[in-house]
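A single protein chain has been omitted; all remaining protein chains appear in their positions.
Naming follows writing order (A, B and C), and every chain is counted from residue 1.
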Amino acid sequence: MIGSEGQRVRSATRYTYLGPEGTFTEAALRTLPEAATRELVPMVSVPAALDAVRAGEAAAALVPIENSVEGGVTATLDELATGEPLMIYREVLLPIAFALLVRPGTRLEDVKTVTGHPVAQPQVRNWLAAHLPDAAWESSASNADGARLVREGRYDAAFAGEFAAATYGLEPLVTDIHDAQNAQTRFVLAGRPARPAARTGADRTSLVVWLGDDHPGALLELLQEFAARGVNLMRIESRPTGEGMGRYCFSVDCEGHITDRRVGEALMGLKRTCPKVRFLGSYPRAGVDPDDRSGALGAVRPGTSDGDFVVAADWLARCQDGRA
Amino acid sequence: MIGSEGQRVRSATRYTYLGPEGTFTEAALRTLPEAATRELVPMVSVPAALDAVRAGEAAAALVPIENSVEGGVTATLDELATGEPLMIYREVLLPIAFALLVRPGTRLEDVKTVTGHPVAQPQVRNWLAAHLPDAAWESSASNADGARLVREGRYDAAFAGEFAAATYGLEPLVTDIHDAQNAQTRFVLAGRPARPAARTGADRTSLVVWLGDDHPGALLELLQEFAARGVNLMRIESRPTGEGMGRYCFSVDCEGHITDRRVGEALMGLKRTCPKVRFLGSYPRAGVDPDDRSGALGAVRPGTSDGDFVVAADWLARCQDGRA
Amino acid sequence: MIGSEGQRVRSATRYTYLGPEGTFTEAALRTLPEAATRELVPMVSVPAALDAVRAGEAAAALVPIENSVEGGVTATLDELATGEPLMIYREVLLPIAFALLVRPGTRLEDVKTVTGHPVAQPQVRNWLAAHLPDAAWESSASNADGARLVREGRYDAAFAGEFAAATYGLEPLVTDIHDAQNAQTRFVLAGRPARPAARTGADRTSLVVWLGDDHPGALLELLQEFAARGVNLMRIESRPTGEGMGRYCFSVDCEGHITDRRVGEALMGLKRTCPKVRFLGSYPRAGVDPDDRSGALGAVRPGTSDGDFVVAADWLARCQDGRA
Partner (left out) sequence: MIGSEGQRVRSATRYTYLGPEGTFTEAALRTLPEAATRELVPMVSVPAALDAVRAGEAAAALVPIENSVEGGVTATLDELATGEPLMIYREVLLPIAFALLVRPGTRLEDVKTVTGHPVAQPQVRNWLAAHLPDAAWESSASNADGARLVREGRYDAAFAGEFAAATYGLEPLVTDIHDAQNAQTRFVLAGRPARPAARTGADRTSLVVWLGDDHPGALLELLQEFAARGVNLMRIESRPTGEGMGRYCFSVDCEGHITDRRVGEALMGLKRTCPKVRFLGSYPRAGVDPDDRSGALGAVRPGTSDGDFVVAADWLARCQDGRA
């Protein structure tokens, strides 16, 4: 528990993150320019990191939300979908490559036991089979925790970010280990609800949408609310609502900003026709330059730009006034 | 040509209609309360009736637009789709039943030749086969014109509205002739563009929509603009654009009024995504009581009432302001 | 009434057509190679031409079905949709250009009255306004009939096909008159139901589809049956069913042949989900070369070729057999 009386005044400059120190989450957080002027506080879990923000003990929390190999981070998805609302203001994309951390002097042939977070295991499985086929794997609570256990002598080696070596007095025996090409983790910076991040032209909007009961075509209709306005989906994940098998809500990211007319109209369409919608924020897309004209940004479908919406609204007003 | 200098001042109280006198169109026009205080001027064709309005020589024109047996009246559909814009402010539904008009004294067995407008022929074909199997049919320019030709002795009998008998000095030998049950013709009162008729809650909105070239799914997308907002289509007719075989525009009626939010959003969607849209008006549905709760009016799909739109717009604004 | 006992034997070589002689329909019929060896019989109306086929008095009938300026020929659409079934085996596309036919010696300045079929009038309206602004128009039962009336001295000039001049002893004073560029009429050759015309690779399939009552989304679902299989629509026309205002069936043409798998699956989808479907035939598209690779033929959507269907059916069978 952080945040006693005396500390409350400092909460505005405090960011929590999924700890412990030395995780990829900390590395991701340190890519943000403002991290240099914040107090960065590791927390034991995603719920703990986010609850500190809800409680006013921190201004924001950085938590992983999606990994290109392992998929959505369900703790984060579920925490953002339920409880007191939070909003996303930034995202960070971090390439994921592991180092095999050992106590100084350990050689590869000495490694009989390895550890790491369960999520790391499938990302290094092939490498292990090729280079340490006989080593026994045991999971640890986090990659950083695995590093600590190596230092303590419990295991011979830990998979973790190379940046964790110094923190735990280990050395990277092998670096840049990753079974999948282009493995990345996406992290989001969540804070209490406020104005969304400013529109950049290369934005992402996040929502959670609950569908009506027992309506087989409801998901199709959800997607059509986006399609009808030319809004591209980037990610969709079903999550159980906890009300019984077969009852889901959907965590959805779409291209664009809530102030883009097409996005706003799609959101209103969802709000009108679905029992519940939670807006989780519009924020700049990491790794995409709004001024990039190479096509990476994706084309806006004809008829769905803000200009098109303004022209159509003006035409409608003139029709209603008899001036069309 | 009506409307010389001296008459111009009277044009505000003049209604044209598809003549000649004694047609169903005149009968439909006389069902309008204001007809009693208007100068009603028959015109030789639908274009002539509408052009008089365009030229400022008449305030409005009543023309047939659709018959439940024969379908759309293409002259009206095409005139409204092209040329100087006009708008529809009223519709009239008239049950269509024919009388067999003869010179006084004629008996059924005397009838060897019958006439009527070509559109009447398929509506009385079965009756003719049953009751006058040997009579020869010849078409006339209008039902009323057929009555005139009977009076002049050119044919023995004419199919026309019973109300035309007096005008032409004939008598109805048989009445209430109609092969199809519930045959009706729908007429529209068209005027120069101005504010649409006031919303009643039981309204119809008319449009003409042009689709982009060579896009197989374009019609589907047109329908989805309506479906996405829960707006029901009432009528859709393809009409050639005149630019070559296989090029069509669509004359469309939907339920609701342009000031209904769902209708407005659907219209804006069409405006944004189709090369051309012409708004032809929103006007009360004939024969439907806005206060009828028996279901004849059709239910509004959940989530698409004006109240739902207002709630959603308010929610969007709060999201954008960080107050959701 | 054609077809007495003695003539019955000749019916197999007899084609009827919408007469009288000298119409565009006759000209279209004569473009068919087999017309040279058939007895060509003009009939007074589309129903008469088709009923002769139904009665076994003729092998086939050529009737107009669509004009690029005036739209669908409702008599043909309705005759094919109702009554004893007929099927389409061929289509003919004929460019429509009118000649102004006059008695020999007549000069343009002598023309005070002109006639023609009502359908011709909108196609020459602009030409008339420019070249004969003071001439009075009166409609005749057909273009050929108008020519006959000119010969009889009732009118000064008739709009008709140039080929009609000789038949009626007239001469073409002006030729190639057509307000719209590329005006064409499409004719179909209808016979009694039998095997469809052979697949050519550039085919058209015609249907009539009735929708269920009171189901606002029914038309959308009709179109989706085609879209789901990548079948492109070429034409869709609503026609009243005669059961009251607002009740329609749809006359539909799509690309492809009933033996194309995607077309067959779409047709079965319609058959399953619509109250009534009438198959009107698959036949070669006029004016489209099946071997044309220039793109005029339209691309088949990926995944919808016959080969794709065969691969998928084979995969399904293997899945069902446990060999996938």
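By definition in this document, a contact is a pair of C-beta atoms (placed from the backbone, for glycine too) under 8 Å apart; a residue touches a chain by one contact, two chains touch by 3 or more.
What you see is a predicted model; the values in this text were computed from it and never measured.
Colleague: Which chains here would be touched by the one that got left out?
Modeller: Over the full assembly, the chain not pictured touches A, C.
Colleague: Considering the complete complex, identify which of A:Arg54, A:Arg103 or A:Arg186 is in touch with the unshown chain.
Modeller: A:Arg186
Colleague: Determine which one of C:Pro20, C:Pro122 or C:Gly264 touches the chain that has been left out.
Modeller: Candidates C:Pro20, C:Pro122 or C:Gly264; residue touching the omitted chain: C:Gly264.
Colleague: Which of these touches the unseen chain: A:Ala166, A:Leu220 or A:Val310?
Modeller: A:Leu220
Colleague: Write down which of C:Glu21, C:Glu138 or C:Asp308 is the residue touching the left-out chain.
Modeller: Answer from the full complex: C:Asp308 touches the omitted chain.
Colleague: Which of these, C:Val41, C:Ala135, C:Ala228 or C:Val288, touches the one chain of the complex that we don't see?
Modeller: Considering all chains, including the one not shown, the answer is C:Ala228.
Colleague: What is the set of subunit C residues that contact the non-displayed chain in the whole complex?
Modeller: Subunit C touches the chain not shown through residues 85, 87, 193-196, 224-225, 228-229, 258-259, 264-265, 267-269, 271-274, 277, 279, 302-304, 308-309, 311-313, 315-316, 319-324.
Colleague: By the contact criterion defined above, which parts of subunit A meet the unshown chain? Give residue numbers in ascending order.
Modeller: Looking at subunit A, the ones touching the missing chain are residues 66-72, 74, 78, 93, 122, 139, 141, 180-184, 186, 216-217, 219-220, 223-224, 227, 232-240, 242-248, 298.
The working rule: only the chains that are shown with their structure count from here on.
Colleague: State, to the nearest whole Å, the distance from the C-alpha centre of subunit A to the C-alpha centre of subunit C.
Modeller: Centre separation, subunit A to subunit C: 60 Å.
Colleague: Distance-wise, how many Å sit between the C-alpha centres of subunit A and subunit B, to the nearest whole number?
Modeller: Inter-chain centre distance comes to 57 Å.
Colleague: Using the touch definition from the top, which residues of subunit C touch two or more other chains?
Modeller: None at all.
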